[in-house]
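The other protein chains are all here in position, but one chain of the complex has been omitted.
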Amino acid sequence: MQYIQRHGKHARTVHWFHTISCISLFITGLFLYVPAFAGALSVDTLQVGRLVHRIAAAIFIGIPLIGILVKPSATAHKLKEYVTPWTSEDKEFMKKFLKYMFSPKTTHMPKQGRVKSGQKLADGAIIIFSILIAISGAFMWINVSPALDVDFSQGLMRSMYFLHDGSMIVLGVLLIAHIFLGGGIFQPYRGSWRLMFGNGKVSVADAKYHWGFWADEEIKSGKNVTEE
Amino acid sequence: MTNHWVDLKNSDVVLAIGGNNAENHPISMKWVTEARKNGAKYIVVDPRFTRSAAVSDLYGPLRSGTDIAFLGGLYNYIFENKLYHEEYVKNYTNASWLVNPDYGFDDGLFSGYDEAGRKYDKATWQYDTEGETPWDTEGAFAWVNKPGTPAFTTPIGKTPKKDETLSDPNCVFQLMKKHYERYTPEIASAVSGMPIDRMMEIWETYASTGQPGKAGTIMYAMGMTQHTYGSQNVRAMAVLQLLLGNMGMPGGGVNALRGESNVQGSTDMAMLFHIIPAYMATPNATKHKVLRDYLEKETPSGGYWTNKPKFFISLLKEMYGDYATAANNYAFDMMPKLNGKNHSHIAMFEAMNEGTVKGLFLWGQNPAVGGPNCSMERNAMEKLDWMVAVDLWETETASFWKAPTIDPSTIDTEVFLLPAACHYEKQGSISNSGRWIQWRWKAVDPPGDAMDDGEICTEIVHALKDLYKAEGGALPEAITELTWDYMDENDHLDITKLARAINGYTVADGKVVANFTKLAADGSTACGNWLFSGYWTNEDSMDPADQPTGARDNTDPTRKGLDGGMGSHLGWSFCWPVNRRIIYNRASCDPAGNPWNPDKPLFKWTGSEWLSNDVPDFGNKAADGTETKPPNSTAFIMLPEGNARLFAQGMADGPFPEHYEPYESPATNALSSTQNDPAVVVWESASLGTKDKFPIVMSTYRLTEHWQTGGMTRNLPWLVETMPKMFIELSQELADDKGIESGDSVVIENNRGAITALAMVTNRFKPFTINGETVHQVGTPWHWSYSSGCSIGGSANDLTPNVGDANTMIPEYKAFLVDIRKEEV
Partner (left out) sequence: MAEMAIFYDSSKCTACKGCQVACKQWNQLPSPLTADKFEYTKSYQSPLETNPDTWVIMTFDEVDQDIGVEWNFMRRACFHCTDAACLQACPVGAISKRDNGAVVIDSEKCIGCQYCTNACPFDIPKWKEADNKTRKCWLCQDRLANGRQPACVTTCPTGALTFGERTEMVATAKTALDEAKAKGFNDAEVYGVDELDGMHVLFLAHRGLEAHGLIRDPKVPDMIELWQLLKPLGGAAFAAVIGGLGISYLTGIGYKREETDESEEVQK
């Protein structure tokens, strides 16, 4: 079978770090969000959870930042993919998306570029709300840090709590959807977990199915195509 | 107090002057609040707007030291508007007594002034009398002839001339009216700085208590007493209360807020150089060479003090027990006597400075911080051979060599610090301001080696006795024969035995006496303190709870036949004398025995008996038990006159209170050209200054949060947190003048010293206008000094002058001069 290399080492590494840190953030965060859960644990355990939450946050924010610093051009290149103008296929994809989720057998989706339009929206939202959750989280951390003698106003902190938890809900919903789709639980996407967790390669058949225009370009250039 | 704390609730107008009752006696406000529930008004007169002023109905600012100008003006207002209680004044005061026609007053001086000696010859102050009244030694005074009673020439009373119409120009009433004519509202306002409208409002409100049946009470403290005319300030309040008919009334009286939990007890037990227990004079080596001299010179011709020989002999009998007999004049020769030199506090430190006083015992006293001109007092201490300090903490006095300006290498004083137990680590009695002697029980053992004062004293006395027995010496019996059989089976002091002895007992059978009326001058009774007699009367128990002093019945029933609820609480503790809660209480009724206020009766004559809500301060029963009928209206039994003194010959500086300026004053006396009290002794060390260098009036005061010289409270973090630093309160205007802001460090200085304090700029001080000129006043607490734990700061008393009252030598802490400036950083 022929395969196309879709995601390089850099992208996959970052994705690994994000996967682990993100899930850690959600689990530790959950125990600081639902009082019934928190009540089941001792304060000492909860304090460890807070520490893990902050370390995970540092990783979650730090890794892409390092990436930006180390390979600014690659980052720019990646981000450009999200701001390409929407084609008629992109719009058609979005219009059909909901029906497709509930009746994939009867819904024929139009060809897409390297990044599907839905994915642009989702990933864009993830980036924006990740920044918001990071900033609000930073305020929350600095506010309680004994090392930093800082006292933010009550009003500012309340806004940060709201922003943090609101961002968490948006990100949570998107994360679940992302796992469902990206992990291949959604039948039409079966096997896609390999793309980030495996060797980053996608079969030509799958590539043509999902990202037709991109598949055409890659087959034409042949650079990233391998035979396995 | 002539009345007591609970009685405040019976007042119609409560005046706090020279006292800050809300801050320094928080519980007092509970009772003032009760009074206000019934419509009473609460007036505060103070140079500074205090927390008392904050809850008052009327506040009057007044420059420190001008209370007599204010009160004298009030007298004038009362006379002019006839607001005095006429029937009361006629019947219960010496208003109708005639005075020696040679008595006079001119330009600030009373007749008989000797300028060189700074003393008054009081011959012209005496009453104009006709005839004599010697003691009836066959009748009422037959006791002088009882075997065992020391022989002495009984006094002869002089019958005073009177004018019951109060119109004779030489009668006290007219003399007083004339004396205060100068005290117009304009002058009173100009001298005190109190805005005239506010002053008149306060006068009008307070003078309303002159109506028969209305009662005004005055609460006061050091703001009145700590002046060179402090005694006159107190008299001035008493005179006001007499004019308005408030003495002896429920809700009336002259009520001192005592400044220590047991200072009342300490003065009752005579921790003062000039008195022995229960306010008798300390024998004087020159005046009282023998017992006979004492009895003759100290016993008045009339009044209840005619019984003094009984109290004095009983005291000697307790002090020296079996050793004291009629043959040796009841050991009078062994009793320590004053040598005629002034050894009051200020004078004592002068003597230390001169080297004539070489040793110093300090029992819970910290003069290095609490004394006037205290840096001078610390320097005087350097000259001592030895010092023994008994205290809870190492105070500044006990460590005087560590004071900032002192060089320890030059000092040879041997200092002993004996740790003392604090008040809940020992048991004993405390007399509150209202004379209620309440027993206190021990809660915990003292820490480490700390011992209660009685125990420390006992060990010293035992050691002295042993030394005298072994080595002899001058007059050894004075110590060896001193009664000290108050020990328990473990050879520790048993304070209950001492309490019993203080109550008094019959010598023959050792049984406690019921009260001081059972005391005798013939050696058959012994009593440590005649006023306390009656507080330990249960012969069958040594448990304080079974004694009157330990009684804790908080109900308030009538004593006989009236509605209760007057606040007497006769079943709670023992109030001296004889559990009488309000003294001079005959004056609460008219001469016919009807209470001036029928709604708040202390007594009522029904026609055949006296109904009562308090122990009568008058002869309500004859010897055979029959109720005595009105008028029997001698209301002031402690005075020979039987009536209260508007005019008082006993004062060193004048029979009427007269306004003088403090010894350091920003103003010229506007009432006369005698600037200061003319009978005051002034030492050079007082280093008095004048207003050209030191134009600002300063006073010192206390806070709720701290206690006295701060040894206790500055070692308690919880309290330090509530008021952590020494500060100076000053007006916004003065602060602007000096470029000072709150929080700045301020230097306060005068001839006696300089300290720093943190500024608290506030509108609670405002500039005064005195005789047309702006005069600023500032104030600091005096709780701070250089040692004691969690908070140290400037000692306010480095600035106060060691110049004292003409009668008592109490220092003029409350009004002196300073200058202030922002401290350069």
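In order of appearance the chains are A and B, and numbering begins at 1 in each one.
Keep in mind that, in the parts below, contacts are C-beta pairs under 8 Å (C-beta built on N, C-alpha and C of every residue); 3 or more make two chains touch, one makes a residue touch a chain.
Keep in mind that this is a model prediction, so the values were computed, not measured.
*Asks:* Looking at B:Thr133, B:Thr704 or B:Thr769, which makes contact with the chain not pictured?
*Replies:* The single option touching the absent chain is B:Thr704.
*Asks:* If I consider the whole complex, including the chain that's not displayed, which of A:Leu65, A:Leu79, A:Val150 or A:Val173 touches that chain?
*Replies:* In the complete complex, the chain left out is touched by residue A:Val173.
*Asks:* Suppose we count only contacts with the excluded chain; which residues of subunit B make the list?
*Replies:* 22-23, 26-27, 29-30, 33, 49, 51-55, 59-61, 195, 198, 704-705, 717-725, 727, 742-743, 758-760, 762-764, 766, 789-792
*Asks:* Across the whole complex, list the residues on subunit A that are touched by the chain not included here.
*Replies:* Counting only subunit A, the missing chain is touched by 32-33, 35-36, 38-39, 43, 46-47, 50, 101-105, 108, 110-111, 143-144, 146, 154-155, 157-159, 161-162, 165-166, 168-169, 172-173, 176-177, 180, 185-188, 208-209, 212.
The rule is simple: only the chains that are shown with their structure count from here on.
*Asks:* Counting in whole Å, what is the centre-to-centre distance of subunit A and subunit B, each centre being its mean C-alpha position?
*Replies:* 85
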